[in-house]
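As you look at this complex, bear in mind that one protein chain is not there, while each of the others sits in place.
Presenting chain A:
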């Protein structure tokens, strides 16, 4: 009894602390607020969500059964299916789901002020994102670790299955394009950043050879060596930047860099994995975990003030970084930090084949996403501790605020966010960059934010080093996602092509490998190319498109989860997935509707195409803009069709689910639930 009381008191204290911190953040007006309150509010929210909501879902909705043998135990083969310690699975799962999305989305969404982003990252993760990851993981574990696409086919039918597959493929293309754009914008005219990022390739290859031939399978020592070399490359980049002749080798505008990234992507997709992809992934995982921990420690030590206002005037949709009003675009932009459809592919991929106990679903599924959402909060903080004027000067494309620094600062200052050319120049100089104006994509602004936090916490004199460290860290794991994504895209494409020409479906037949890799790279390369030549910065088009597609995949995952809940007699609790699903449906439909029908050329695809056509016809464009105008017009129309295709796919899947639910309600035949029957576990139970 007393123990119970003590526990209740502790949880009450957590709840009160969290609520006061969140309340303080939400109601604070006018004065600056300390970043530590965000951390407190976030940690308390995750703790409460984990302790109560996830426990309730585990016990009442999913009825997790720790006497049931998991796929890892039943199908143990020492390769794919291996019963694994839950902390190890948690580590693998987190490393797999944590990508660049939660760093970039919140940085961009900070244009609305700190409040909308913070509230959605917290509420969205505990009520939707974590729930999705956890329930998809459960569904897959009860089905021998089957993938989302297979589950959609088994539970909904071939239409749902095909829609899920196609949506995944398209998301991959858009995702890689937008990530490529982020890296290109970070390297543009920056010899330091470009040479450092370039150096990561031979470093990865060397580590690949080391782990394959010199010291086979010694992963830890190889990775440690590689991380050391990466840190050295940051310093070496600074040296390259000082050499008058050498720096020109790495000083390039966007377009050649984009072609370099495209070429690299193709190479990475056809080279053997051990040479480039696998070693790069080891390095990026350590860099990622290390930097995230370092950032958290630095924020706690330094406790910087948040300078961004709670809300900015851009909630009306006129934002310079991306156009579109608060609803729905703050949700679309944050995407992965709150709920990410991509996670459902991991939750139904490797992870379900490793868990040794059903009880661990809660920690790995729900807990993993909570941690990911915490990364998003830190990225948001790194954007919000910058002077708002500086933040907007870095992130606003030249097409919106003007290409010339004096015009840009005048525009931004007129919005009420004072900034001067001298301030930006001296900031650029301390960061070791030629300019920080219009460095869109989120990576440079995140790096400036991280560098200022790190430098204040761990020593002020190394700002330029910290800045380029942050750029290298982002680039390393963006390129890992790019490599891995292109490869997966290739497998998916080979799978689809194999339906028509069986020979092309053989994943090891070299002509098919090259052909499908080229097609995938051409797909994302096209969007990357357009993003680079677009004077509005490309991010304005590509990031919302990525957000929509990601939320759409989440909606498909929740649809599959909902239909499984219905079929397995959990109708009473169906709202656990159905309500987030409904919210995502409203969100993606509104966003697509606005993207297609809006009259504002910065929001609507067709409006932009028509606007540009009129300007072209009237001869209002300069020669170089007129030259690319036809491509931009075509691209806007293509994007509109793509957005439309996304919602059509989504409604197909949801319609399929509703048809199934209706038939079941009427007592008509539906596809049977594909859950594997119960088998008792033989593994010894560890308490805890």
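Annotations
As a working rule, contacts are C-beta pairs under 8 Å (C-beta built on N, C-alpha and C of every residue); 3 or more make two chains touch, one makes a residue touch a chain; residues count from 1.
Here is the rule we go by: contacts and distances are computed from a predicted model.
You can't see one chain of this complex, but its UniProt record names it "YbdD/YjiX family protein", from the set "Sugar ABC transporter permease", "YbdD/YjiX family protein", "Rieske (2Fe-2S) protein" or "Fe-S cluster assembly protein SufD".
Among A:68, A:92, A:247 or A:602, the one in contact with the hidden chain is A:92. Listed residues A:175, A:308 or A:361: the one in touch with the omitted chain is A:175. The chain that is not drawn here is touched, among residues A:30, A:78, A:245 or A:672, by A:78.
For the chain missing from the display, the contacting residue among A:38, A:120, A:250 or A:342 is A:342, taking the whole complex into account.
Of the options A:485, A:523 or A:580, the residue whose C-beta touches the omitted chain is A:485. Checked against the full complex, the one of A:52, A:249 or A:274 touching the unshown chain is A:274. Where chain A meets the missing chain, the touching residues are 78-80, 82, 84-85, 87-88, 91-92, 96-101, 147, 175, 179, 211-213, 216-220, 223, 272-274, 277-278, 281-282, 335-336, 340, 342-343, 345-346, 349-350, 480-481, 484-485, 487-488, 491, 507, 546, 550.
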